[in-house]
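Just one protein chain is left out here, and the rest sit where they should.
Order of writing sets the chain letters: A, B and C. Residues in each chain are counted from 1.
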Amino acid sequence: MAWTRDDMAARAARELRDGFYVNLGIGIPTLVANYIPDGVSVTLQSENGMLGMGPFPYEGEEDADLINAGKQTITELDSSSYFSSADSFAMIRGGHIALSILGGMQVSEKGDLANWMVPGKMVKGMGGAMDLVAGVKRVVVVMDHCEKSGAPKLLKACSLPLTGAGVVDLLITELGVFEINRGKTPVRLIELAPGVTLDEVKAKTEAAFEVAL
Amino acid sequence: MAWTRDDMAARAARELRDGFYVNLGIGIPTLVANYIPDGVSVTLQSENGMLGMGPFPYEGEEDADLINAGKQTITELDSSSYFSSADSFAMIRGGHIALSILGGMQVSEKGDLANWMVPGKMVKGMGGAMDLVAGVKRVVVVMDHCEKSGAPKLLKACSLPLTGAGVVDLLITELGVFEINRGKTPVRLIELAPGVTLDEVKAKTEAAFEVAL
Amino acid sequence: MVDKVKSTAAEALAGLLFDGMTIMAGGFGLCGIPENLIAAIRETGVKDLTVVSNNCGVDGFGLGILLENRQIKKMVSSYVGENKLFEQLYLSGELELEFNPQGTLAERIRAGGAGIPAFFTKTGVGTLVAEGKEVRDFDGELYVMERGLVADLSIVKAWKADAEGNLVYRKTARNFNPMMATAGKACVVEVEAIVAIGELDKDGIHTPGIYVDRLVKGAVFEKRIERVTTRAREAVGENAAAGVEI
Partner (left out) sequence: MVDKVKSTAAEALAGLLFDGMTIMAGGFGLCGIPENLIAAIRETGVKDLTVVSNNCGVDGFGLGILLENRQIKKMVSSYVGENKLFEQLYLSGELELEFNPQGTLAERIRAGGAGIPAFFTKTGVGTLVAEGKEVRDFDGELYVMERGLVADLSIVKAWKADAEGNLVYRKTARNFNPMMATAGKACVVEVEAIVAIGELDKDGIHTPGIYVDRLVKGAVFEKRIERVTTRAREAVGENAAAGVEI
């Protein structure tokens, strides 16, 4: 039984530490906020210009001036602060965010990440993804282990244009968890999802990896 | 009858235009605020981080948190705003200040200005002077025409270390007014103080200049 | 005294527009966009615009209405995914597009306004973004050189202003507006309210009036929301009996 999307989010949430300032990407990373461990208090940054993101508003209480980086209506907390996008990315680029959790299309054994464009398709843009992977202290990628076609996504080298080179610290898929360490050390498989075999992971992975379960 | 310090300040004040944002240096330039022409409204910037400087406070109303770049106690106006020194110098460097009036030790016919250090003496530092002359749109220097020794200060080339190269637009001394135009055109004497002769100015000036009275 | 306050968006823009110009437009998605000024620009028909803006509105709202009217030649953005017409114009070659990482775009604009012609950043090293740009090693790490960005005109949306042009933004509607206010040769601002001079907190002014050339109170603010996202009210249970409003 591989992990569900929520299992993956819950696993990613175990990377949070008390007092962390964190940026969560769109998709599964957004679900991480639902699994923050007890006794751990984290502050969520939204790169358009906010620290201390609260939950979605109740119906009828939406504020057009208060959205997150996914352009969704959100709320503020007592501890929130607002700032410009230049100040927000100064925070990101300057290494002040402890952890970023984001989605991926491909990850390489060198720690490269591709998640913003597919040649031949209309490119929507990288938004803040390149800044986040370049600037945040620790980058965790959460993605499906394979393409819908079955092609592996943890590769020797990414074939898609990169979002960042040597930027991924940890990869979480439905099959398990890989330590990538920005490509500074060999990739290590450190956890398997329940019921997933090493053989299955090997069959579905192009990158070389060590096993350290 | 050469100009007094107040005459020089009044002449410098004629460079002000309605709506100008202006930075005034220490010494005679500070006096310029007393001679702002009728119908002209200007906003004074203080480079430590304020727009809209008011007059000195009444005795007993000094605020330690409210000083100008000369470290003097000042007051605020209804229209004032405060900002960081980084934002203040972004304003200066970015060319948003229309006019800076400051003192000088030497000015050259190439528009160079020296006003921050004398080799062999203890150097106190350039403070914001280099930023102001490099960034402000128009730079007016107000200084004595000669050293106490009688040596000229409007020179072919400055002998003192520069504050900026090719930065002076206009020079006002007690003898008259010189268009320097950042050294892009020959220096032109455009005004004489009352009772001052051209011969006197020529005798006391090393720089070549054209006469355009 | 110079009067910065104009009575209509059209008047605030009068004499500032010309074909082929570069305009910076504040906003993130549809949040904090100068909707009244955009509408006025559409009315003038000025064309061949290069527009610097993080996004390009949606079909029928925000910068999308300038696309519809074929007034935009080129966009400089970080993300343009919300707009069908954009895709169509781009794929047919009618629209040029330059992508910048969002933080690089924000910093390029800040740099432009601050008199900084170029700076180095880690963002984009080893990617398409760094191609053709100088990459340099500082203390063992690679950085790419990016250029400051200025525009002929910046159009900005703020919440409140005084007649001096001091501006305050509200919540995440601040986004790109403060930097853009500094990086236009001219800067025109629309606000929801013009308050008396002295009413704004002098320590809390986001954009000092020096950056603002003209100011207009917007006629209408639709403030459309791109993605309304809400949560369910908590299960009612005992509280309902206690009369808690649902």
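FYI, contacts are C-beta pairs under 8 Å (C-beta built on N, C-alpha and C of every residue); 3 or more make two chains touch, one makes a residue touch a chain.
No experiment lies behind these values; they were computed from the predicted model shown.
Novice: Just list which of the chains on display the missing one touches.
Specialist: Across all of the complex, the chain we cannot see touches A, B, C.
Novice: Kindly state which of the options A:Trp3, A:Tyr82 or A:Trp116 is in contact with the chain not pictured.
Specialist: The missing chain is touched by A:Tyr82.
Novice: For the chain that's not shown, point to the residue among B:Ala86, B:Val118, B:Leu198 or B:Val211 touching it.
Specialist: B:Ala86
Novice: Among the options B:Gly25, B:Gly104 or B:Gly164, which residue touches the chain absent from this view?
Specialist: B:Gly164
Novice: Of the residues B:Asn48, B:Ser79, B:Thr173 or B:Thr205, which one touches the chain left out of the display?
Specialist: Per the contact definition at the top, the residue touching the missing chain is B:Asn48.
Novice: For review purposes, identify every residue of chain A that touches the missing chain, sorted by number.
Specialist: 18-19, 21, 41, 43, 45, 51-52, 76, 78-83, 89-97, 135
Novice: Footprint of the hidden chain on chain C, which residues?
Specialist: 107, 111, 114-122, 138-139, 141, 143, 147, 168-171, 174, 201-204, 206
Novice: Footprint of the hidden chain on chain B, which residues?
Specialist: Counting over the whole complex, chain B touches the hidden chain at residues 46-50, 55-59, 61-68, 70-74, 76, 82-86, 88-90, 92-93, 112, 122-131, 134-135, 161-166.
As a working rule, only the chains that are shown with their structure count from here on.
Novice: Tell me, please, which chain's centre (mean of its C-alpha atoms) is farthest from the centre of chain A?
Specialist: Farthest from chain A by mean C-alpha position: B.
Novice: Just curious, how far off is chain C from chain B if you go by their C-alpha centres, in Å?
Specialist: Inter-chain centre distance comes to 37 Å.
Novice: Rounded to the nearest whole Å, what is the centre-to-centre distance of chain A and chain C, using the mean of the C-alpha atoms as each centre?
Specialist: Centre-to-centre distance between chain A and chain C: 27 Å.
Novice: Taking the mean of the CA coordinates per chain, how far is chain A from chain B in Å?
Specialist: Inter-chain centre distance comes to 54 Å.
Novice: Can you list every residue of chain A that touches 2 or more other chains, as numbers and ranges?
Specialist: Residue numbers touching two or more other chains: none in chain A.
Novice: Can you tell me which residues of chain C touch two or more of the remaining chains?
Specialist: 110
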